[in-house]
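Of the protein chains in this complex, all but one are displayed in their positions.
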Amino acid sequence: MSLLALRNLTKTFGGLVAVNSVSFDVAEGSIVGLIGPNGAGKTTVFNLITGNYKPDSGDIFFDGRTIKGLPTHSIVQMGIARTFQTIRLFQNMSVIENVLAGCHCRMQSGMLAAMLRTPAQKAEERHALTRAARELDFVGLTDEHANLAKNLSYGNQRLLEIARALATDPRFIILDEPAGGMNDQETAALIDTIRAIRDRGITVLLIEHDMSLVMKVCEKLVVLEYGALLAEGAPAAIKDDPRVIEAYLGVDTDD
Amino acid sequence: MEEFFQQLTNGLAVGGIYALIALGYTMVYGVLKLINFAHGDLFTIGAYLGFTLFTAFGLSGMVAGPGAVVLVLLMVVGLVALIGFLLERVAYRPLRSSSRLSAVVSALGASIFFQNAVMLIYGAKFQVYPNDIRPSYVLSIMGIDVPLVRIMMIAASLALMLALYWFTQRTRIGAAIRATAIDQGAAKLMGIDVNRVISLVFMIGPALGGVAGVMVGLYYGQVDFTMGWVYGLKAFTAAILGGIGNIPGAMVGGLLLGVIEALGSAYISIAWKDAIAFLVLILILIIRPTGLLGERVADKI
Partner (left out) sequence: MTVSRTTSYAGIAVVVAVLPLLLDPYWTDVFVSIGLYSVLALSLNIILGQAGLFHMGHAAFYAVGAYVTAIANTMWGVPVLWAMPFAGLAAALFAMLVARPIIHLRGDYLLIVTIGIVEIVRIALINNVFGLTGGANGIFGISRPTLFGFKIAKPVHFYYLVWAYVACSVLLFRRLENSRFGRALNYIKEDDTAAEGSGVNTASYKLWAFVLGAFWAGMTGTIYAAKMTIISPESFSFWESVVLFAIVILGGGSNRGVLLGAFLLIGLPEFFREFASARMLAFGLAMVVMMIFRPQGMLPPMPRFYKLPERIRCVTGKDGGAAAAQVGGEA
């Protein structure tokens, strides 16, 4: 069954049609790659799903319910988490506090509980800290927990974004160029991490320019060009699709 | 009808002053994305320098021909431009790469500094401009009496605005200013000396503000050290109203705000005169934050 379904999604900026009537499905428990040349509208599709942009027309269904027009934080609450292409961590806060940001939407305590330090509030803080520590461990950044986010290496900042997204307890995670700025070793580890995320039962949708990563990890690819859907299917089929080769892979296919 | 016409011309005269000050805000915002809080105080300094020069030269009565007024204005322009230049060098340039908050706080500090410097030099009391400099003729237009000074103010501010518009649209330096406003990095790559452009903007804006200060002194006959704050906020409102960063927008916004305020205080309530501008400011920021002539730009995520 499809966890996420886009139906004729369209978004324009001024006169530019950034996303033109795009429809595709993401099956629950799968890893799907969204690829296409620069400027094809991939990140715009992500921003539409997460509610950062409002679509002009079309609809987005998550688990059978429309999420069109909902504010971003509600979409996160429903179980869609994301990372950003341009890393957006809370740079001057500690690594663990960055992960705690993800726990926020699964917590209840408000202003009054915090001022009064109620037992429930204290227990919840402890629980959140445990959860955050686990996610940090999951991406292998436990030793960095007390560092400030801005002091992490580029690759580790990407991992921290993933940990923060996972801390929201998502059913669906959107990764925007997770391997951007990573070296080969880090990328290889990232592939394991992405698979491990899926093994936790979390569906993955990712944008990535590293074709070897995409071919290795994705079960399905969706190709965008000029904001419109060009092709979709299994990686092997996409790789041999002449339209895709012409538009995107060109002659320099990675393998 | 008579009342309406009087208020309209009065509004245009005051609006012209708002527009001249607003140009300084909008140009600085254009190139630095900074609200120059001290700009209103440069306007005050202009007014006080005008006062000093007029009294120092003993310009009064018939001695003060139009030539003398122009001379004083030119001197004020030069002095205020110099202060504007120094302000940018001292208080803003070291903060070019800092957070926006730091620059805003520095601007605010500079504003407090200038305002109190004026107070310490001239005293907390208002100062009276020599009142026989301005022409006291009253023109009769279609049976309605309009003071000549009002017409001259409107004409002078319109002339300055047109000159600035021509300068930014038709000269090489003007093109450099516009290019810097659109994309500082790209302008640098195209060989534009961005630092010089910014310095220039910090001279042109305050110069116009200084002229506006002298005009207020001549129009109302008195100046006080806190006036820059109220005029500054209103001029900023005008800049927002027209679309900040947009030079024709500041002109339109200034004139429009002057008229709205004049008509509002005449037909609604004089006691709420100062609140009208702030209400306009809040409404425009809520309803159309890009202003009347501004363009909407999508935030990049």
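Labels A and B are assigned to the chains in the order they are written; within every chain, residues are numbered from 1.
Everything below uses one rule, namely that a residue touches a chain if its C-beta (ideal position, glycine included) is under 8 Å from a C-beta of that chain, and two chains touch if they have at least 3 such contacts.
This is a predicted model, so every value here is computed, not measured.
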Given B:V69, B:A103 or B:I247, the one touching the chain that is not displayed: B:A103
Given B:M1, B:M142, B:L189 or B:I286, the one touching the chain that is not displayed: B:I286
Residues in chain B touching the chain absent from view: 34-35, 90-91, 94-95, 98-106, 108-117, 119-120, 229, 233, 236-237, 240, 271-272, 274-275, 278-279, 281-282, 285-286, 289, 301
Missing-chain contacts mapped onto chain A: 50, 52, 71-74, 76-77, 81-82, 84, 88-94, 96-97, 100-102, 104-105, 107, 109-111, 113-115, 117, 121, 124-126, 128-130, 133-135, 137-140, 142, 145-146, 148, 164-165, 168-169, 189, 192-193, 195-197, 199-201
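Everything that follows uses one rule, which is that only the chains that are shown with their structure count from here on.
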Mean-CA-position distance for chain B and chain A (Å): 48
